[in-house]
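To start, the structure under review is shown below, and the notes come after it.
The other protein chains are all here in position, but one chain of the complex has been omitted.
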Amino acid sequence: MSAPFEELAQQLAEVGRHCYERGWALGTSGNFSAVVDTAPLTLAITTSGVDKGVLESSDIVGIDERQRVVRGSGQPSAEATLHLAIVRARDAGAVLHTHSIWSTILSEAATDGALTIEGYEMLKGLGGVATHEHCEQLPVIENTQDWIAAAPQIESLLREHPRSHGFLIRRHGLYTWGENLAAAKWQIEILEFLFEVMGRKRGMIWQP
Amino acid sequence: MSAPFEELAQQLAEVGRHCYERGWALGTSGNFSAVVDTAPLTLAITTSGVDKGVLESSDIVGIDERQRVVRGSGQPSAEATLHLAIVRARDAGAVLHTHSIWSTILSEAATDGALTIEGYEMLKGLGGVATHEHCEQLPVIENTQDWIAAAPQIESLLREHPRSHGFLIRRHGLYTWGENLAAAKWQIEILEFLFEVMGRKRGMIWQP
Amino acid sequence: MSAPFEELAQQLAEVGRHCYERGWALGTSGNFSAVVDTAPLTLAITTSGVDKGVLESSDIVGIDERQRVVRGSGQPSAEATLHLAIVRARDAGAVLHTHSIWSTILSEAATDGALTIEGYEMLKGLGGVATHEHCEQLPVIENTQDWIAAAPQIESLLREHPRSHGFLIRRHGLYTWGENLAAAKWQIEILEFLFEVMGRKRGMIWQP
Partner (left out) sequence: MSAPFEELAQQLAEVGRHCYERGWALGTSGNFSAVVDTAPLTLAITTSGVDKGVLESSDIVGIDERQRVVRGSGQPSAEATLHLAIVRARDAGAVLHTHSIWSTILSEAATDGALTIEGYEMLKGLGGVATHEHCEQLPVIENTQDWIAAAPQIESLLREHPRSHGFLIRRHGLYTWGENLAAAKWQIEILEFLFEVMGRKRGMIWQP
């Protein structure tokens, strides 16, 4: 799961620009990370306040488990706490966080603590899913500006939903992850596709 | 109908990247094929699990009628059975399978086994159609993970709808084909256009 | 109003690729023309059945008033009759015909023979319009496959609506024109923008 920092930083920059192009990381929103080393844990992560449309590898820093910068320079994303919690809980190689139109709308609408997606072929794009008969439950948690205080809540959420491939923060966006950056990027595309299907269906008179 | 494998592989890669750009083959979804030779039948087809956004000709293999790899290396798409059945039944030169938002939504809504599209000028973009007064019926079949077992069902569906230019798999996507890759690509664009028209109309209060 | 054929052919190819990119000329749909000379009238026009995504100047021919090819080679668009009628009636330097999602939907919904658009700032982008208080009426005519027979109907329609900046063919698409190619391209963008505004508004529950 380890890889040279510089290589991961370039791949993260590419994924970031891709997400910007798709409209999932507008303004300076979104943050992206990948595991450089596991012992001790080192994470390559985007710095704060950067335009993802022109993201460069120099906008990525390496941090340790206590969020201290160990490679490059800059302020790591304010949501680094979430990235580290996910890496630990899921043994992930990459964590991606996006702000999309449909994830925002669906997260706002979810009333029972989770968004359920079931019966679509595209679900097979999620890690380890082999049939469209899969039922994906994405937990929806409330938004906050203090993720350090909310870290225990995130950790218990990840424990309580061991099979979920991501979670939504209400009126905020999506977190998803994968064994490596490519797998995490595919999961964003899959989940955003399914969000759009569900969002558009709900807008329809004849309700399929 | 025969063409050099390498040339077709490059054209398939181009069509695949195009479909990815349009949002019809996100994650690693979608698969694409073209006939290399008819006697014996050889099909150039995308390998399994490849990101269509960066599809290269090296991601294409040649297979024979029994799905054995005869050119290049890699695992042919799990849906190669469908491609071969379509080529045989329709004398097609190329088969394209995409996963789009609107085909997913409309396939879910179809209750009588087919999606009917009628009266649009764009229908003239389908092979052999010369007037907007054409009535296109796209059969909708249930999804499965065992296409080898479902092959007879597909073959009888193609026989029962000899004039259809494609079919939908429920909550999964579209199969269409053409005498060559260019014709098949045009048909995807035409059908996706018409799906969007029909999907958007159904979302409207005033229902045109 | 006259310009070198080769220069206009290149500009037409560029406009065609642009319309394809925007989704207004998918498959092989759409056709585009510009006046090369007025005495005698010579029109540069796209040939039939060409993929607009890869349109080149060699896909453009010059025709005279009787649709005989006088420059280049190929079959002029089957709708050349319409282009010539518009050039004569409106003294246009360029005529563009597109097939878009929203023009298709709105043309289908229009029940009183015209689509009316009123009160938007974007209307000022239409030739000669200086205020958002403009009321644009785009006639909607029925589709046909015999435009030579329908030519008199088109000519009377253009006479009866001397101030219209375009017209719609039902379930088919938009015709618009301008004093030159740039002006015609702007009008397509303006009209498509307004079609989308109107189409989306009609899909809304709260109906602004």
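Remarks
First chain written, first letter: the chains are A, B and C, and each begins at residue 1.
The definition used in the following text is that a residue touches a chain if its C-beta (ideal position, glycine included) is under 8 Å from a C-beta of that chain, and two chains touch if they have at least 3 such contacts.
Only a predicted model underlies this, so the values are computations on that prediction, with no experimental measurement involved.
When the full complex is examined, the chain removed from view is found to touch A, C. Only one residue from C:Leu82, C:Ile101 or C:Ile190 touches the chain missing from this view: C:Ile190. Listed residues A:Ile105, A:Val129 or A:Ala151: the one in touch with the omitted chain is A:Ile105. Between the chain not shown and the residues A:Arg68, A:Arg88, A:Arg163 or A:Arg202, the one that touches is A:Arg202.
Touch with the hidden chain on the side of chain C covers residues 119-122, 125, 130-132, 182, 186-187, 189-190, 192-193, 196-197, 200-201, 203-206, 208.
Panel shows chain A; residues 23, 26-29, 51, 99, 101, 104-106, 108-109, 143, 145, 169, 171-173, 199, 202-205, 207 of it touch the chain omitted from the view.
Quick note on the criterion: only the chains that are shown with their structure count from here on.
For the self-contact between chain B and chain C, the two sides draw on mostly distinct residue numbers; the shared fraction is below half. Averaging C-alpha coordinates per chain places the centre of chain A 44 Å away from that of chain C.
Residue positions 203 of chain A are each in touch with at least two other chains.
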